[in-house]
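Yeah, one chain of the complex is gone here, protein chain that is, but the others are all in their spots.
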Amino acid sequence: MSRIGVFVCHCGENIARTVDCAAVAEALKDHPGVAVAEDYKYMCSDPGQALVKKAIEDNNLTGVVIAACSPHMHEKTFRRACDQAGLNKFMCEMANVREHCSWIHEDRGEATDKAIDITRTIVEKVKHNRPLESIHIPVTKRALVIGGGIAGIQAALDIADGGHEVVLIEKEASIGGHMSQLSETFPTLDCSQCILTPRMVEAYQHPNIKLHTWSEVEKVEGYIGNFEVTIRKKARSVDEDLCNGCGDCQAACPAKRIPSEFEAGLGKRTAIYVPFPQAVPNIPVLDRENCTLFKGRRKGLAKDVCGKCKEACLKAAIDFDTEDTFVTEAVGAIVVATGFKLYDIGREQPEGLKGYGEYGYGEVPDVIDGLQFERLASASGPTEGAILRPSDGKEPKTVVFVHCVGSRDPEKGISYCSKICCMYNAKHAMLYKHKVHDGRAIAFYMDIRAAGKGYDEFSRRAIEEDGAEYVRGRVSRIFREGDKVKVWGYDTLSGEQVVIDADMVVLATAMRPQDGIRELAQKLSVSTDEHGFINEAHPKLRPVETNTAGVFVAGACQAPRDIPDAVAMASATGAKVLGLFSADELEREPAVAVVDENTCIGCMRCELVCPYGAIEQREICAVDGHVCGQVAYVNPGVCQGCGTCQAVCLSKSVELQTFTDEQIFSEINALAYWE
Amino acid sequence: MSDAIDTSGAAANGFEPRITAFVCNWCTYTGADLAGTSRLHMASNVRIIRLPCTGRIDPLFIIKAFERGADGVIVSGCHPADCHYTTGNYHARRRFAVFHDIMEFIGVDPRRMTFSWVSASEGAKWRDVVNEAVTNVRALGPFDAYRALAPEDAGVATPAGPAAEVATPAATAKAEAS
Partner (left out) sequence: MTDVAYYPGCSLHGTSREFDESLRAVAAELGIGLAEIADWSCCGASSGHTTDHLLGVALPARNLALAEAQGFDTVLAPCAACYNRLSAARLAIATEDGLAERIPDVLGRPFANSVEVHNAVELLRDASATIEQKVAVAVAPNPLKGVKLAAYYGCLLVRPFEVCGYDDPEQPTSMDDVIEACGADAVDWDMKVECCGGAFSVSRTASVLRLGRAIIENARSHSAEAIIVACPLCHSNLDLRQKAMARRGEEPLPILFVTEMVGLALGLAPADLGMSRHFVDTAPFMTRLVKQAAERVVAEKLAKEEAAAKAAARAEKQKVSA
C-alpha cells in the first residue's frame, strides 16, 4: 500500500499568490494512498527540508511528492533530502505548480484547481515508482577543448594544471584566435599579443595538453564521461615533426599576393604560410586552394608546375601528397570555445541577414571594420602600426567611427547588442588620435555601453583627453565621392543633419557565432539559439553548461563578450570539468531501459531504433544449457533513457525505469479526476 | 463532419476543454518552464505529462487520454535535428503521422490533436501552441465519443469520484507472469 507524503510549497509569493496552497494540501489529504499532506512557505529551505524528512520518518512514507517549482530546479535537492531520511530518492517526484501553473495563470480558482490536478497526477505516478539504485559509470579523465582562442586556451590550461590531459583542437593553423589580431586591449591598452603569446606558448608546451591545429571535429559519439571524438586533421602538406619553423618555404613561394586572413584582407600572404610570426605552432600550412601546384593538379596537368617550397625545405618536411587524416580521442568532457566572427556587410549573406547596401556593401575600400582597424593599428600589421588608408596609403585626417552596424537592428537580422563595440570604438578613437595628433575622430553612437571595471572611465578618456567627437545619431549613407568618403548622419541631440567628408570610416560590425556552429552543435547534441549562439543550460545559474551533460561552453560562442569575461567563463568550465573528473566513477540516474527476458520475443525492433546502439541480442539458455531463445539486452552504461525502444516494443517487454508504462498510464488515468 | 470549426455554441455554455500534453523533458518541458519564468500567461486547460523524449510516446497514451476525459491532446518535442537523444523525435513524427490517419479513420476529429516542435528557448511559442490548441478544441466542443472507446468494465471515472484500478496491458501481463 502506498503511503505518500504530499508537500505543497508557497515559494514565498511565487506560488501562493495565485495558488491556494493550503487548499491543495487539503484536497490531497484524502486522496487514496496519501498519508500526509502539508504546505509550507519555502520547501527547499533547511526547515522545509527538515519538515519533509520528519514526515518521512513519522509516517513511514513510501513516496514523496513536492508540489513546487520545476523538477529541473530542485528535484536533486529534494531527492537528497529523502535519501538522508532513509527513503530511496527515486521515490520522490516533483509536481510543477510554479512554472507550469502559478506563474502562467491569473485566476486563483483555475490555478488552484490545476495545481491540485498536477499534484494528484504525480501522486498517481509515484504509486508506481520503484526504489532504484544509481548507475555508476567510469569517467575518462581527459578533456576536449574545441577552439584555440583565449577562452579555449584558458580552459585547456586550467584543466591541464589540474592534472588532467587535454586535447585542444583549433581549425586554423595557429592557436590565438581573434585576440592575436588585436593591437591593444581595453581598458588598459595592454599590447594584445604580449599578454596572449605567453599563454599560447604555455599551452603548446604544457605536458598535459595535446594540440591539434588545422583540425576540426568530425564526429562525436558517446556520452558524459565516455565520449569518443573523431578529429579530422586537415592535410597540412607539412610534416609537423620534421618542420623546424625556419620559414625558407615561405620565402621561396612564388604566390605572394593571396589576401591574408590574419590581416583581415589588408595584407597579403604566400600560399604556404604561417598566419603570423608569433604563431603557435610555428609550422606553416599549405593553402591548396591558392597554391600554384595544386591549381595545376586540379586542371589535370601531367606535371607539377611548382614545388619551390619543397625544394627550399632542408628538412624535407613538405609532402604534397598528404591527405586529411582522422584521429580518435577518448574524452570525458568537452568544452566548446569556438569564438566569434564579425558581421560582414557585403552582398552575400546567410539567411536572415541583409548586409549594408547603404554603407556600400563592403565595396568602398576606405570603409573598414573593427578587426581591419586593429591590423592597421598593430605594430606588426600591414602598415607597421601607421594608420593609413587602404585605397592610397595616405594618412587619414578625418576618421568616422560608426557604432551598432548590424547590432540592435532587427531590420538587418540582429536584435542583440554586441557588447564590446562601444569599448573598442573608444579604444580605436584613442589609438588613432595618439598616432595622428591633428586628426579628427568622430563617432556616431546610439548609447554608450561601458559597464565593466574601468570601462566608463576609459570611454570618457577618449572624449575628454583625446578629443574624440561623439555624435548621438545613426549614419544613413556612406559612399565614395572623389577622394573622400561621404558620411551622412544625424545628430539627435542638436537636431541637425551631419555630413562629413571623411578620409576613412570604421564600422563596428556585430559579433556573430562562427560559421559551421550549427553543424558542430548538432554533432554535440547541444542546441543553439536563433542567432546560432550555443544555448547555456540556465541563463542565470548554469551559464557554462549546456543541456547535454558533459559538454560545456565558454567565450563568445555563447554570446557576445569581451576578453575578461571569456577568460572567467573559461576558468569556470575548467572548474566544472575538474569537478567532473574528481571521482573515478560518475553517478548516473538509473533512467535506463530494462528488458524482461521472460516476455521478450527477440524481434529486435528496439535495436533498430536505439540512437546509441545500446541494445544487442542475447541468447538465453535453459537449465540444461540448451539455447532456447534470443532476447534483447540493454547495456545500462550506454543507454541514455529516451524510451524509444519501449514505444516500439511489440510485446511490451522493455521498460524505461522512471518512465514505465504503469507510471505514465497512471498519470493519464489521473485525468479522470478533473473537475 | 463540417470542415469549418463551429465557434458558435461552445463558449456560450461555458465549456472548457481538458487537454493533455505529452512533452519531452529536454525541449518542450524546459520551454514551458521558460514560459513560466518569463511569466507568459496562457490558457489553463492543459495538463502536462513529462516524458524523456517524444520517442517514448506510445499511441495508446493518446487513446487512453481521450478515453479518460481529455477533449484534446498535444504532443510536443524537440525540433528535427535537435533531439537530445538524436532520433527520438523522428520516430515520434512518423508514428504520429500514421496515428493521425488512424484516428481520423475511426472518427476522431484530427483537429483535437496538435503536434508541435517547441525548443527549450521557445517559451513564447509554447504559449502560442497552448492557446491555439485550447481555442481549437473549445470550438470543437467536448469529446463525448470517448465513452464509446472505453471498455464496458473499465470503471471509467465520472468527474465526481475516482476510477477503479484500470488494468493496463503491461500490468496484466506482469501480474500473469509473476
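Letters A and B mark the chains in the order given here, with residues in each chain numbered from 1 onward.
Quick note on the criterion: contacts are C-beta pairs under 8 Å (C-beta built on N, C-alpha and C of every residue); 3 or more make two chains touch, one makes a residue touch a chain.
As the structure is a prediction and not an experimental result, all values here were calculated from the model.
J.: In the intact complex, which of the presented chains make contact with the chain not displayed?
T.: Checking the complete complex, the chain left out touches A.
J.: Tell me which residue among A:Asp30, A:Glu348 or A:Glu481 touches the hidden chain in the full complex.
T.: Considering the complete complex, A:Glu481 is the one touching the chain left out.
J.: Write down which of A:Glu57, A:Glu358 or A:Asp447 is the residue touching the left-out chain.
T.: Considering the complete complex, A:Glu358 is the one touching the chain left out.
J.: In the full complex, which residues of chain A touch the absent chain?
T.: 347, 356-358, 361, 477, 479-481, 486
What we mean here is this: only the chains that are shown with their structure count from here on.
J.: Given the complex with chain A, which residues does chain B contribute to the contact?
T.: Against chain A, chain B makes touches at 18, 20, 26-27, 29-30, 32-33, 35-37, 39-42, 44, 47-53, 55-58, 61, 64-65, 68-70, 78, 81-82, 84-88, 91, 95, 119-121, 127, 156-157, 159, 162-163, 166, 168-171, 173, 177.
J.: What does chain A use to touch chain B in their complex?
T.: 32, 70-72, 96, 98-101, 103-107, 110-111, 114, 117-118, 121, 522, 525, 527, 529-530, 535, 547-548, 591, 596, 598-599, 609, 611-612, 640-644, 646-648, 652, 655-656, 658-662, 664-665, 667-669, 671-675
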